[in-house]
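Read through the structure below, which is laid out as structure tokens, and then see the notes.
The other protein chains are all here in position, but one chain of the complex has been omitted.
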Amino acid sequence: MKKIINDPNEVVQEMTKGMAVAHSEQLHQLPGTTVIARNDAPNENKVGIVSGGGSGHEPAHAGYVGKGMLDAAVAGEVFTSPTPDQILEAIKAVDGGAGVFLIVKNYTGDVLNFEMAAELAEAEDIRVEKVVVNDDVAVDDVSSRRGIAGTILVHKIAGAKAEQGGSLEDVKSTAEKVIENVRSMGMALKPCTVPAAGVPSFELAENEMEIGIGIHGESGIERKDISTADDIAKELTDKILGDFDFSGSDTAVMVNGLGSTPDMELYIVSNKVQAILTDNGIYVDKTFVGEYMTSLEMAGCSVTLLKLDDELKQLLNEPSNAMAFQG
Amino acid sequence: MKKIINDPNEVVQEMTKGMAVAHSEQLHQLPGTTVIARNDAPNENKVGIVSGGGSGHEPAHAGYVGKGMLDAAVAGEVFTSPTPDQILEAIKAVDGGAGVFLIVKNYTGDVLNFEMAAELAEAEDIRVEKVVVNDDVAVDDVSSRRGIAGTILVHKIAGAKAEQGGSLEDVKSTAEKVIENVRSMGMALKPCTVPAAGVPSFELAENEMEIGIGIHGESGIERKDISTADDIAKELTDKILGDFDFSGSDTAVMVNGLGSTPDMELYIVSNKVQAILTDNGIYVDKTFVGEYMTSLEMAGCSVTLLKLDDELKQLLNEPSNAMAFQG
Amino acid sequence: MELTVQDVAAWIETSNEKIQANKEYLTTLDQAIGDGDHGINMARGFQEATKKIAEQTYTSSAAVLQDTAMTLMSKVGGASGPLFGTAFLKLSTALKGSEPVDYKTFAGGLEEAVNGIKQRGKATEGEKTLLDVWSQLAAYFNRETGFDGEKMAEEAKSAMEQTKEMTATKGRASYFKERSIGHIDPGSASSSYIFEALADVIKGGK
Partner (left out) sequence: MELTVQDVAAWIETSNEKIQANKEYLTTLDQAIGDGDHGINMARGFQEATKKIAEQTYTSSAAVLQDTAMTLMSKVGGASGPLFGTAFLKLSTALKGSEPVDYKTFAGGLEEAVNGIKQRGKATEGEKTLLDVWSQLAAYFNRETGFDGEKMAEEAKSAMEQTKEMTATKGRASYFKERSIGHIDPGSASSSYIFEALADVIKGGK
């Protein structure tokens, strides 16, 4: 295992500490936790936005803590959902009286732990609402669909809504609208290694790729020979377009790297995705290319498409000072 | 070779096209070139800032094109300096009458090609000045020192100076001040593969790392067994501190990933770097952690330290809307 | 026989030993049809639970199980953390006031634990989850009339083995659909160790 770490069991603690020290003008770590919160939290009468999940998806989620996005992010162990006590600390730290909104990715672990945290918070008289993001069309069964890169667009838009003074219900219904209109699909060329495990989480032959893989290496739709960037872009985009009707719509596109795929390759993919969308009469209003939701050093990418209405367009373009989000 | 590409010989063209399409609200590609320029260029009476170099270092350099940073970036073939004709096109496109400033990394190829371009531009009556960045302390001989991640801080500060209306001479002397006060040092765990070559550019055994390596895999100071993140941070930082006296100074720190090193590991390194600096009575004013100057999918990182005075501090904090620079 | 506070504490301690010894095996199971962290998660949680229990003197089994539940809940994470946490919490609540714990009370507590897991995980039997082991053990306890280490360990092992032929429809393994067949469910394996640990305590007459 070639990694720049100290103790494999301390990677999350050291990472969150490193973040808090590096960006102390903007962020801090809640003592005794792996929660990163905005220095100005809680904001009185602003809905607090909390997300989080297993670590290893950086910059998700702490990189999105900042004005206009999240108020706090909870980091679990690598690829392991955080525990309810930690999530509760985050909720308490960002509640400014208008309630707290949780953005959860659709994994059993995340859902269960955030649910328990919400129950604990409600027991302390904090109003909590949540959404569960399930943008990954690789999974047929809609209720089992995973939350992947589309989650970042939920962060952005829900965060902007809250910043504008939206109520807990407003924020929730806007976030739900994003979730209804966002779809993603990913693929991988090379696996990653969880530090505490020390061995790659799955194997791919020198000539193989996996289409539809999850951001923890969960099984995809098909394992096959590596094809060209254009073919890959087409396969991912077609799957998305087959799942949801984007024709005639304004959209936001995200081409996301999983960890070790150079920007060069992401832009080559993006180039083709844009061409396919144009051919399908889909208008691209905004494009994001880069590493937004990674899987440690996995090689591969995902494509995300979000249908925009005027409200979403406006919220997506609001400024944000989160470290990892280009406003 | 596991890469998401089409034709290995077309990667740079497809990438720059992908960039221009993705960020058309802000950037465009000069026809028939691999130059990415700001849509608002040339800005009348603003010094135009041009940088560039071989491709494969993304987001450098096109990711730094934007208000407050570069006016144009010239992309050469992968790890190969761009040619004078392309650089000349960039210079002509951004000259708003106040002259054009070139930021060049200290590699023979870059220096020669930018020099020739400057001569061609002067023949067309455009005033051109340049600096050569040589922040890499891995190389003993100062005149041979390579330009690595510190270059991004030169882009930022020179860009801000030009945006504020500084003259060509002002921009040059400010950039020179940055270069005098910036030092970097890198290391790698895993090599990268140039698409057209198809094989890794060097080999490192499963247990080996190379200290002081360049961003194209140029030889470093020492090849040895992988140690802990803390040891690596200390080795890189000590080498920098041994080269330049930062004690008692305000500084900016950059912990830069070379391509496939997760943010998690970069923050673990950053955590230790900050501790070492504090122990040495060095005050950190601003920290950058992420991928700023990569080497395709190489694994590894570099540490950069810049001594700040009031002018540099102020310029570093000016806003920028470049895609890849967090203002 | 009845379970004393010491027995219950020994149960958790023995569970921990088994989980630590099989940490890599559990991770291997989770690598096949999950994300490869189950061994790491369980080992971290039971290590902490054992430590916590060792540091305290308890006068009730319910208290031991409540501390176990809270520790698992806050240290395991993932899907299994809240589920094992809930199971032990429900068991603890059911055992409150019974000291030592007689067979019937314990059997009733297991049933509560199963209900808790079902509610929290929205799962039913046959979905290839840890519920399959807990549910089969609760049924076995309901059928029988007294603690029997030998038979109980067999029952746990067979429940775990049976998950091998199931198709996963909950948790990460469900992404593999039919390809999940042929692999033992990791959460069922760790649940089986927990019941084998209880069997050891019973057999050892501790």
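Observations, loosely collected:
Per-chain residue numbering starts at 1, and chain names A, B and C are given in the order in which the chains are listed.
One rule holds for everything that comes next: contacts are C-beta pairs under 8 Å (C-beta built on N, C-alpha and C of every residue); 3 or more make two chains touch, one makes a residue touch a chain.
Every value quoted in this text rests on a predicted model; they were computed, and no experiment measured them.
The absent chain, not drawn in this view, touches the displayed chains B throughout the complex. Across B:Gly18, B:Pro59, B:Gly147 or B:Gly217, the single residue that touches the chain missing here is B:Gly217. Across B:Gly18, B:Pro42, B:Gly63 or B:Pro84, the residue that sits in touch with the chain not pictured is B:Pro84. Checked against the full complex, the candidates B:Ala37, B:Val139 or B:Ile211 give a single residue touching the omitted chain, namely B:Val139. Counting the whole complex, the residues of chain B in touch with the unshown chain are 54, 76-86, 107-109, 112-113, 115-116, 139, 141, 144, 146, 194, 196-197, 201-202, 214, 216-219.
We adopt the following convention: only the chains that are shown with their structure count from here on.
Taking the mean of C-alpha positions as each chain's centre, the chain lying farthest from the centre of chain A is C. Put simply, the C-alpha centre of chain B and that of chain C have 54 angstrom between them. The centroid of the Cα atoms in chain A and the matching centroid in chain C are 32 Å apart.
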